[in-house]
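So that we are looking at the same thing, I have put the structure below in structure tokens.
One chain of protein is taken out of this complex; the other chains stay put.
Letters are used for the chains, namely A, B, C and D, taken in the order the chains are written, and counting of residues starts over at 1 for each.
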Amino acid sequence: MEILELMRSEIILTTGILLLLIAKVGDAKWSNQTMMTVVNIGLFGLLALGFLTEANGSVFGDMFTTNNLLRLEKNVLTLGTLIISMQAGSWLQKHEHATEFYLLLLTTLLGMFLMLSAGNLLMFYLGLEMSTLPIAALANFDLKKRRSSEAALKMILSSAFASGILLFGISWIYGTTGSISFENLPALLTGSPLQLFAIILLIAGFGFKISAVPFHLWTADVYEGAPMPVTSYLSVVSKGAVLFVFVSVLFKVFGSLSSVWYAVIVTLAIATMLIGNLFALRQQQIKGFLAFSSISQIGFILVAISGGTEQSTTATIFFVIVYLFSNLAAFGVAGLISQATGMENMDDYKGLRQSNPILAWMMALALFSLAGVPPMAGFFGKFFLIMAGAGKGNWLFIIFAALNMIIAMAYYLRLVRLMFMDQTDTPIQKITIPFQPRLALFLCAAGILLTGVFSGAYEYIYSLVR
Amino acid sequence: MNLLLLLLIPALTGLAIGFFPAKQSRLLALTGSGIQFGLCLFLLNNFLQQPDATLSGALLFQNDFVWYRALNIHLHTGIDGISLSMVLLTAFVVLAGVLVSWNIQKMSKEFFILLMLLSAGAYGFFISLDLFAMFFFLEIAVIPKFLLIGIWGSGKKEYSATKLALMLMGASALLFVGLLGLYMNQNGAESFSMIALAANPAPLAVQKFFFPFAFIGFGVFTALFPFHTWVPDGHSSAPTAGSMFLAGISMKLGGYGCLRVATYLMPDAAHYYAPWIILLAAIAILYGAFATMMQTDLKYINAFSSVSHCGFVLLGIGVLTKTGIAGAVIQMVSHGLMTALFFAMIGMVYERTHTRDISKMGGLLKAIPFISTLFVMVALCSLGLPGFSGFVAEMMVFIGAWENTNTLYRIATLAATASIVVTAVYILNAVGKVIMGPVKKESFMQLKDAAWYERSAALLLIAGILLIGLAPFLITNLIEPGTQSIMDKITIITK
Amino acid sequence: MNYLQEILVISTALFFIGIYGLLTRRNIIAILMSVELMLNSVNINFVAFNKYLFPNSLDGIFFTIFIITIAAAEEAIAIAIVINLYRNHNSVDIESTTLLKF
Amino acid sequence: MNYAQYIPLLLVLPLLSFAVLGIWGRKHLKNTSGILGTLVLLLLSIVAVSVAGHYFFVAEKLNDGYQSILALNIPWLTFGYKNLSIDMGLLLDPISAMMLVVITVVSLMVHVFSLGYMKGEERYPTYFAFLSLFTFSMLGLVLSANIFQMYIFWELVGVSSYLLIGFYFTKPTAVAAAKKAFIVTRFADLGFLIGILMLGIQAGTFDFLTLIERLTNPESEAFISMQAAGFLGISAITWALCLVFVGGAGKSAMFPLHIWLPDAMEGPTPVSALIHAATMVVAGVFLVARLFPIFHFNPTALNLVTWTGALSALFAAIIACTQTDIKRVLAYSTMSQIGYMMFALGVSGYGGEAGLGYTASLFHLFTHAFFKSLLFLGAGVIIHAIHSNDVKDMGGLRHALPVTHICFLIACLAIAGVPPLSGFFSKEEILLAAWQDNPAIYAIGLFTAGLTAFYMFRLYFLIFWNKPNTKPIHKEGSLWMKLPLIFLAAVSIVAGFIPFSQLVTSDQKPFWSSFHLLFSIAPLAMVILGIFMAYRLFKTPGEKAAALALRMGRLYQAASHKFYVDEVYLFVTRNIIYKMIGKPAARFDKQIVDGGVNGLGNGTRVFSEKIKGLQNGRIQWYLLVFLGGILLLSIVFIGINKI
Partner (left out) sequence: METSKIIFYLLGGFILGMALMAVTEKKIFRAAIWLLFTLIGVAGLYFWMSLEFIAAVQIIVYVGGIVVLIIFSVFLTHQAEEDMPKTNIVRKLAAGLSVLLGAAFTIRLFLTNDFSLSPVEFDSEVSRIGEAMLQTGPGGFLLPFEAVSMLLLAAMVGCIVIAIRPDKPDKAEKENNDPLTDRREKNLLNTENNYS
């Protein structure tokens, strides 16, 4: 019964998915609204459960491990999913496939859980695919929109290619070590060129998921085309999950080869920050803008990852939390506006402050947090990221990272400028915010304002990482 | 006394403004900043009663919270005479700023909240003894500035606001590298604590590498040539209170940082880079003055002259003598009060005449005597007339600079001294065109003189200016122990 | 006597042939076919390694089995998307799916 | 009670008066402010005169000499260097005591005169407030115990002068004149300041007495270091003294820093009498006299003083002959007389008889203050009467303005140096001192004396004789305006008999100056010649003057255009400072500094636009980049090392 105890969240999640399936197949006559509320309550229960559980250990050989850190990471993902689900309300309400939406969404969440807990490359791969393929389907959920299909197509093709590359890399690792287990691998790694090649392939596979440059090109297109909730899920939850795994795999499994991957990560970080920023600078569309902004954020995370220390892990996890709140706040506002008016261009946000002060300030809060301005949590997040990266003493790199924050600031301020300073005769009309999105926004705001100023979150993560 | 009160009150005021209706905002803001003002005076009183205050440069009222234990980041606060004088300056300017903004109509709630946030940032910055906290508070102040200019400003406000925010952000980025360098290269435990860093400075090579980052980073805030270009645009586009805060407090953050962080924590590098600092400062002083001469917009005049005046701060720091450093501190306080008042007066003039072009005004002394008189007074202060604070500060910097016998320093000092003439030229030109001369428009005679809130703001600031100008020993005695302990650091290292 | 290296050459060649197809074909379905080639090559790798180098465990074999399964799922979703796209757009030419760019 | 305790009153009273009148004057003391200010001044003069009297005749004569007493010394601003500090002190010695009398008496007279002259002005209270401020600053200046304190009051005097010149602030010329006066003197003060910095920091003190003690002692450390250090082959002390003198020359309107003085006549006439004739403009002389022991040790600096003084005296006198604005003539005359005082100091030795020049200079300062302020006040009455400054509008006014006429004549005689009026004695001593030291200077002085007589009587005849051009609009005015004239005329007559060498000497020890009757012949002859020429040319209307002017040709043209100094200044400021420094600086700021930042921003933007092709929407291109990225990374990071 160890399994029941350790895999409690996963089992509940699976049960939930199956219940949804039964409800769909049984043609249950409940409205979308009811179902959403039920799912949200369920997700909240899952989150609460995650905080209440304490058990640590492994089952299925080494295929499934769990401990407090992993549970925290899962909770973060659950929280993200919960917020997105709350925000998705207005989009989903009229959707004829709401049940399937949740079915797929929860499957990806389950996939992420399995991926996080994976003890070997096989489970990792399965989890990764499980958290990717349904999203591709989700991206197509604006069924009658060509943009949506196109996004889904780009997503599935890129991810197929990326998983091909990843598998190719895994096969070489398997070939040179004879093991796929994370536990055994470190001892078997020799650092032969073939292994290094495999690691680079692996990093590329990860890089694709977290959209590091040059593996990022799918990101913006997919974000723009996919429905808003899917985009925010992609950019926050799915990325977060892969980041968690990336950090732990890179440090724990390939830690001994850090001298090799350090250079690779630094290169990726530089390219990612620069390209992300430069492209974000010229975006006209809110989703594309957020896509590139998230790419540049990944660049900063890579700075921390290059450090290769416990601080790096802590900073990364912390930043993912901060980023979750900030980005979801931004997506939440954008989603509300998009739903109410269909406007997704940045120029449409002109004069938003006049008509919708709450939305404008929420967006500003989110943007400032993303830009790394105190007292928002983003400031702390970015500070710690770069601090973690500075441990290596590669100061030119750190200077480059610091300078990139200026460009980042430029485009975040541009949107603030549009919302607050530019005047227009036809601002977006007054939008009423339903209860659930309002609650979600409030959650995000609280997260943005409190996570950094109070050090509890960081300290807690650090205690777990150590 | 717990220094965190200084942060608490603006924060609470901001919150209260948020919860009460917009009509009450200004009253709440006034109450909050009034209480804060009283608190600062109370703090001064308490400070002077401490036996340590006047004897040693010890940091008093220390309060050390562990903020991020894992990273050895603390919220460590404490003050000495230097920081106290900056805190007092902030209290003066904030109170005056709130008074001047009494009649703000547009989004008054947000306006006052941002003002409070900005002031909280400044207070926090000045009382912090931990570099992280300092950086945190420094950055807090950036966005309110951006919004204040962009929303309530005039002219090409968006451009100016963006430029200001980006340049300050760039400065922060450099600064960030400098601070991290200090943190990482600390002997023993990594730490942001200024006390620990000062006790145990980094090796010379490290200092040499990181000093420029820290110094330029802070320098941009205080209009270090050639990174001053945000100053004229930012100041001229900002609303009155915004300009007052920008020039009165915000630029001082940089000067204080240059002194407290760059010079104090990296004394060897400070000596190494001193000629460059002096060169840049002298250029800024003269160049700023000459550039001012060509301006016709009142706010530009004051903004460019701020570049020139802030050059004195850097010069004082750069010469690395006790008098020079004391002069720099006094210049910060003096310039803060003076330029805040100047902007306040310009704002009042602008509100009435709806122009800031000096060639379109004239004879205001006849129409609005109170404002004009104060205008003339602050102008005279700006040109360094004895009796006003500017004179004291400039003279201290000159003497401090002249103490150093190096020829380069002397030439730079001479160049800087020459600015007193150029300053006189542009200031008197402005006064002559705006305040004196024939009354340009009939309508000027109908203008109303200052209302009570404007009067009290102006009198508050001029009182500060006159206090320093007439009794400079008050402030020199206050900061003397602080400068002495900085000097000890600097000289011991070199010997 | 074994042919490990020869098998690896075949698999690698297959992998890159797959990539070539992926990069050059304009019909989306043809691209999906190329993806299958890539995955097959990886399968060959796993099987060969398992058989010749690490016969004690079944990791490689199982990896292959799961890859095949997932490939099927992936293919299914991809084809569903293609069909949807075709309905919306009346084309399966990859060059025409450039609505989203910059 | 020691009388020295009253000295601080000398500063406190006018400051109080300034504050009270300045703050409440406009509203509450609209009409009483004049009386109030005058009463304060009366009190002040009583204190000053009694303090001076006490000092000279009762208290401080010890060992055959006057002692300098420090009535007060409070540290004001201390520096962390060589115990350097700026103190606020009150130093009483013969020259400051003498100046106290001059300042308070003239100021009182001006106050009284202003009661009548300024009546009905809109800013009547402000005017008296400013006068109080000026009196305060000037008294502070002469009582300063250290050089930095002096600099402080020096600036304050400058600003009060600025405020008073610009009193009629709606008149553009007044504003411009005020500005010019301030800026030119500020420019000179720059030199003063640098000089102070050099002196103070090298000597380790700003205090006058210590400074003099250290810098006149060839063994002291300060002296040696200042002699040793140098720049461009000139020792530091010479530089310092010359720079300090530049400050003095600026305030005292010495050539070539004199250009502000004639323009300063835009201010109300009583102000000109007080500031630009009697008190402020002699501050430079006072400064040199104050530091005389140090100057005396430095021939180079002293030579500079001498020649500047002599040139200015001659130069101004020539210009004065050609001007037609009554106040301008007086202004140039002031400049010329101050030139006298200056070169008298320059030719003076130190101690005893050798210090005759020093005594003569200050004697002239003393007498000049009275007759020159008398002249200005008289001019004030005239201007008041006919509402014009130009002598061409005057003429034949002796009947309309009888009291003024007599007083003006007395003053003219005094300034021309006709015995036994005061000017004669002081000028005689100056010429004697020059004769003893340097014949060239003496020659200039002598010639200038003749010119002085000429232009003064030219003025006198043109105003009071000649043909009447305008009918006086006003009468001579109230008693308030006449009383000061009469008083000052009386003083001008008798002041010459004060035994100055008993009171004010270079080493503060009295000596008996001898009076040479024979020596007076040459100057007297020159004076008589001058008066005679003026009489011939200007007593009656005619073409003689114009004809003479024509005959003088270029010289006359140049002189009437003030030798084009203003134009040179204008050229320098407009074309060099504005066009070659100011504008390029502004342009540099706009284009390079500002442009640099904008360029950086735009560059980034343009660059980001250029690379947008990367995101071209083609999935195969994306994957190709993906693959390329992997290959590049692999080849760079594995290939190079391992294969």
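Assume contacts are C-beta pairs under 8 Å (C-beta built on N, C-alpha and C of every residue); 3 or more make two chains touch, one makes a residue touch a chain.
Since this is a predicted model, take the numbers as computed values, not measurements.
Asker: Thinking of the whole complex, not just what is shown, which of A:I83, A:L114 or A:M387 touches the missing chain?
Answerer: Residue touching the chain left out of view: A:L114.
Asker: So one chain is hidden, and I want to know which residue out of A:L46, A:L77 or A:L104 touches that hidden chain in the complete assembly.
Answerer: Selected residue, touching the omitted chain: A:L104.
Asker: Just name the one of A:G50, A:G89, A:G175 or A:G391 that touches the chain not displayed here.
Answerer: Looking across A:G50, A:G89, A:G175 or A:G391, the contact with the absent chain belongs to A:G175.
Asker: Provide the residue numbers of chain C that touch the chain removed from this figure.
Answerer: Contact residues on chain C toward the absent chain are 1-10, 12-21, 23-27, 29-30, 32-34, 36-37, 40, 43-44, 47-48, 50-58, 61-62, 64-66, 68-77, 79-84, 86-89, 92-93, 95, 99, 102.
Asker: Could I get the residues of chain D that touch the absent chain, sorted low to high?
Answerer: 601-602, 605, 609, 620-621, 624, 627-628, 630-631, 634-635, 638-639, 643
Asker: Need a quick check: the contact residues on chain A for the chain that isn't drawn.
Answerer: Touching the missing chain: residues 3, 14, 17, 21, 24, 59-64, 97, 100, 103-104, 107-108, 110-111, 114, 122-123, 126-127, 129-130, 133-134, 136-138, 140-141, 143-147, 152, 172, 175-176, 192-194, 197, 282, 284-285, 344-345, 347.
In this text, only the chains that are shown with their structure count from here on.
Asker: Which pair, C-D or A-C, has more C-beta contacts?
Answerer: Between C-D and A-C, the larger count of C-beta pairs in contact belongs to A-C.
Asker: Using mean CA coordinates as chain centres, what's the chain C-chain D distance in Å?
Answerer: 96
Asker: Could you give the separation in Å between the centres of chain B and chain D, each centre being the mean of its C-alpha atoms?
Answerer: 36
Asker: Specify, in ascending order, the residues of chain A that touch 2 or more different other chains.
Answerer: Answer for chain A, listing residues that touch two or more other chains: 153-154, 157, 161, 220-221, 282, 410.
Asker: Give me the residue numbers in chain B that touch at least two other chains, ranges are fine.
Answerer: Answer for chain B, listing residues that touch two or more other chains: 166.
Asker: Give every residue of chain C touching chain D within the complex, in rising order.
Answerer: 19, 22-24, 31, 94-95, 97-102
Asker: Using the touch rule from the top, collect the residues of chain A that touch chain B in their complex.
Answerer: 311, 314, 353, 368, 373-375, 379, 383-384, 386-387, 390-391, 393, 395, 398-399, 402-403, 405-406, 409-410, 413-414, 416-417, 420-422, 455, 458-459, 462
Asker: Sort out for me which residues of chain A touch chain D in the complex.
Answerer: Within the complex, chain A touches chain D at residues 153-154, 157-158, 161-162, 165, 193, 196-197, 200-201, 204, 208, 213-215, 217-218, 220-221, 260, 263-264, 267, 275, 278-279, 281-282, 407, 410.
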